[in-house]
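Note that this complex is displayed minus one protein chain, with the remaining chains in position.
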Amino acid sequence: MNIFFTGFASAADEFGHKHKRFTENIRAYHAHIRDNDICMTHTLVNPQVDRSRPVEKQDKDLAAKIVKETDAGIVIRGARMVSTLCAYAHDLLVLPSTYLATSKEAEPYAFGFSVAVNAPGLRFICRPSVTHQNAASPMDYPLSARFDETDAMVIFDDVLVPWDRVFIHRDAELCNGLYNRTGIMPQIMHQFSTKNLAKAEFMMGLAFAIARSTNIDSHLHVQGMLAELIQSTEFVRACVRASEVDAAPGSSGVMTPAAMPLWTVRMMFPRMFVRMCEIIQLLGAGGLVAVPSYAELDGPAAVDVTTYFQAANGDATSRIKLFRLAFDAAVSSFSGRQQLYERYYSGDPVRLAGTLYGLYDKDTYVDRILGMLDNLEARQQS
Amino acid sequence: MNIFFTGFASAADEFGHKHKRFTENIRAYHAHIRDNDICMTHTLVNPQVDRSRPVEKQDKDLAAKIVKETDAGIVIRGARMVSTLCAYAHDLLVLPSTYLATSKEAEPYAFGFSVAVNAPGLRFICRPSVTHQNAASPMDYPLSARFDETDAMVIFDDVLVPWDRVFIHRDAELCNGLYNRTGIMPQIMHQFSTKNLAKAEFMMGLAFAIARSTNIDSHLHVQGMLAELIQSTEFVRACVRASEVDAAPGSSGVMTPAAMPLWTVRMMFPRMFVRMCEIIQLLGAGGLVAVPSYAELDGPAAVDVTTYFQAANGDATSRIKLFRLAFDAAVSSFSGRQQLYERYYSGDPVRLAGTLYGLYDKDTYVDRILGMLDNLEARQQS
Amino acid sequence: MNIFFTGFASAADEFGHKHKRFTENIRAYHAHIRDNDICMTHTLVNPQVDRSRPVEKQDKDLAAKIVKETDAGIVIRGARMVSTLCAYAHDLLVLPSTYLATSKEAEPYAFGFSVAVNAPGLRFICRPSVTHQNAASPMDYPLSARFDETDAMVIFDDVLVPWDRVFIHRDAELCNGLYNRTGIMPQIMHQFSTKNLAKAEFMMGLAFAIARSTNIDSHLHVQGMLAELIQSTEFVRACVRASEVDAAPGSSGVMTPAAMPLWTVRMMFPRMFVRMCEIIQLLGAGGLVAVPSYAELDGPAAVDVTTYFQAANGDATSRIKLFRLAFDAAVSSFSGRQQLYERYYSGDPVRLAGTLYGLYDKDTYVDRILGMLDNLEARQQS
Partner (left out) sequence: MNIFFTGFASAADEFGHKHKRFTENIRAYHAHIRDNDICMTHTLVNPQVDRSRPVEKQDKDLAAKIVKETDAGIVIRGARMVSTLCAYAHDLLVLPSTYLATSKEAEPYAFGFSVAVNAPGLRFICRPSVTHQNAASPMDYPLSARFDETDAMVIFDDVLVPWDRVFIHRDAELCNGLYNRTGIMPQIMHQFSTKNLAKAEFMMGLAFAIARSTNIDSHLHVQGMLAELIQSTEFVRACVRASEVDAAPGSSGVMTPAAMPLWTVRMMFPRMFVRMCEIIQLLGAGGLVAVPSYAELDGPAAVDVTTYFQAANGDATSRIKLFRLAFDAAVSSFSGRQQLYERYYSGDPVRLAGTLYGLYDKDTYVDRILGMLDNLEARQQS
């Protein structure tokens, strides 16, 4: 079940602020995806053309926009990025992300809808896979051989979206701040924080295993790096926990996790994940590039390999398996793409910081400071 | 009520592992401080002499140690650091901190006791105050004029500690890991995390107020720094919350907060606090040293001061008050000592990381990694 | 001899781009200050009022500006910050810094001149001193007792500046980018880089001395911090050296150091200096607040002090002297103000980065990349 859409459904009333129809569309589509176990990919961002100007002021007008309305629906032309896992999806969910002007010019870019991935005119243009395709053994790339999430640009070549799949229509006001204004964002943040916790536990366990294999965990500075991984993991866990215990029904009545612990994860985890990769590089060091293919255990140099790739606490097989996993998790193209993903999947961190500052309750804290100063001043003067 | 000793009392049985008497001493003293509202200072650390060697191997033997036992009690000679707030305390609590060898030589340094601050032979030698004593107005140093916690070295010149105030006696085994082994540490960590939350809220509110006064919060990079303060504050809050909701009775039956969320605060907050001071410096910038004494508002240049120290959103009085508070919180000797305090009050961070790594449940996570690799391997081979 | 003005004199022609008179004023004033050994303070920045708007768009118009021209000179009203060391100066040099619009509105703020510090209507309003004035001994604050550079706001209450001391008059075009366009900036950067080298050597030597006193330099992580100080010091030294060996006559014929090595220092040193203070805090740790006044060596507790404040490699006197110096250099109000100074004396680092990017020769490097790609492409296709 798509968490985005669960969030949307919980805020269905919001979508109907001008036309009831969109609330009904949201509810009907929610029932549809729930009952039919629909898998979705989504796309939230306009393509990078001129990033110094808003979408409606581009010299090259390449972003997806509404070019026409018909009785059957809206017609979309242009591109959107980044859609992931499109190969497995039934439907493509197209949603607003960045701030839109509330002008006539920007209106064609203000929409939200769902469309079947095989709709006429809809095309996905994928990046090259990060998989190392001719690897001697799948054990050499245990992650990239299995888990590459192919990213794609989505091209709309006059794609017709039927009216009952339209959720936002030429409505910048509804688009802007949608996720934070409704209860959608906490739902999404809870989902990705859970994902972050799983990743943190994985990287931490991997680091422990590497450190133990050659006994470097007896060094104080290594313990320092391992303790950092513990902190990052337990930080995410504590925040997820706090968001759950303080969950409360949102305006729509849907149970909503507390937002602030999750915002904290959202803002702080990306750097932590990059640091996790760095720590695994620092622990494995030269060993990460001195380990051969798993296939060598069974090749012409098997005797040498079995002898000379032992670690203090493990035979050559276990060391090669472990260090190839570490290479894949922290050095490979797969890892590089993971790091990039963590930095950006939830939005541009520079803009997000502005959003967080904007929505935070600042007055409570400012008033305390000013009140304290007034009290001190009064005491001085009396 | 001293949180250290509340923790100790909850682990009273532990202290009697060799002699029941110490359990009884703990319980009786706990009742005493509770019933008489006793205020305590404490000292945990040996003086810095030769920090490359353990306490029992020093050329200059200056650390406090047991020099004699008598019928009346134990006699202590030597020095301990850092005792804070001694001027307000009834009793001095002397506790083990760093790891001790379990040798005959180290035994005299393995103790824990309480003693009245006015015991014969007990002396406190304080550092110079960080207060700026001739300030024209107390409003110029609103924090340092009020809240300097004087640190002191404690000198024991053959101080007699009566037996009923002795809790640990020549027992390195009991000393080592005492705080983490018993439920004491989570109690202490919960207390100081609450203190950290208060500090984080204060620094955040102060930063908001400064940023608003001159409208710099319209700049994206300033919002970024303010968002960092929000993250740090909400991080501490989430961890305190998580530690509370997962509190459970410890071995002694006393309700004990969950440890890991608090360890996270313990390890991560010190750098955050230093960064908070840095952010306030970066927001205030030259303005922090361009603001005169509050007394100038009423001095010979009052007209100039009232005119030229206005900010966009405040008159000269409010700006001077606010910027002097910011100076005191983020630039002054008081601030420097606060930063130092946060770095070290809970122990040497390098050693603490080792402790955290030592006590963490590593096997669970290592086993997952190794199990996953074994599964993948089995699949390859089948 | 003021380095700013030496730089100005070397670019005297530039000042006369509209009226020759200003070139002559520059030359005459340069001869005057050289021949009479004139000491100058200067002020470059408008006061912080509304930092989201340019100086000419403020609701509260407090910045110094030209309010009138007379036969005798120009008349200035308003405030400027931050003037330092005004108590020792003969003249106040008033120079442009931040970017000015080239509009009619901004013209009154576009000036440069020199004026005697005792000119009628000119007033300096100082911040409180960072000195701890009632210290028991000057050895307790060896730096702040001697070297506080008092910062001040400068108020111009209709100050008349004679025409022969006016160097820039209602000329935003000349103001903008003045320092980088002429050879002035490299001269200034060379001067402050030399100052930075002296500071780096001082902090490094201090850190070595502290680390040796208690033998902590046997620890690998301490060596790591000490090596950082070596790197920072040798980095500044190498850049100063490179700027000197590649010095060349500028457009005015004055020998001008190579700019880029000095820009590197300008951008990188502020964080290094703050880190130096941090490292001294981390090395001194609790010892920094456990050391008493130097006066205690001669006070009622002299015997205790002499005994218990020894370090492995030094008696109590040498340890107290050293640790009080360290406190003053890295923890005190004086240190806080030094850190703030290093961050900002050369301009807002966020704006400076933009300036550096703007003036750097980017094309050379971009062309190499694009050329390489074209070559590769050509090879593929052939």
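Order as written gives the chain letters A, B and C; numbering starts at 1 within each chain.
Note that a residue touches a chain if its C-beta (ideal position, glycine included) is under 8 Å from a C-beta of that chain, and two chains touch if they have at least 3 such contacts.
Fair warning: this is a prediction, and the values are worked out from it, not measured in the lab.
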Touching the absent chain when the full complex is considered, from A:Ala31, A:Ile125 or A:Met255: A:Ile125
Sole residue of C:Val55, C:Cys126, C:Leu226 or C:Met276 that reaches the chain not shown, by the stated touch rule: C:Leu226
Touching residue (missing chain; options A:Thr23, A:Asn176, A:Gln191 or A:Ser293): A:Ser293
Positions on subunit A contacted by the hidden chain, ascending: 45, 47-53, 58-60, 62, 78-79, 81-82, 123, 125-128, 130-136, 140, 151-153, 155, 157, 214-216, 218-219, 221, 274, 278, 281-282, 285-293, 296, 301, 304-305, 307-312, 327, 330-333, 335-337, 339-341, 343-344, 348, 350
Hidden partner interface residues of subunit B, rising order: 220-221, 224
Residue ranges of subunit C at the interface with the undisplayed chain: 137-139, 142, 201-202, 204-206, 208-209, 212, 217, 220, 223-224, 226-228, 230-231, 234-235, 237-239, 241-243, 245-246, 260-261, 263-264, 267-268, 318, 321-322, 325, 350-354, 356-358, 360, 362, 364-366, 368-370, 373, 376-377, 380
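The rule we apply is simple: only the chains that are shown with their structure count from here on.
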Rigid-body rotation angle, subunit C and subunit B, from Cα fit (steps of 5°): 180
Distance from subunit C to subunit B - Cα centre to Cα centre, in angstrom: 35
Set of subunit B residues in contact with two or more other chains: 350
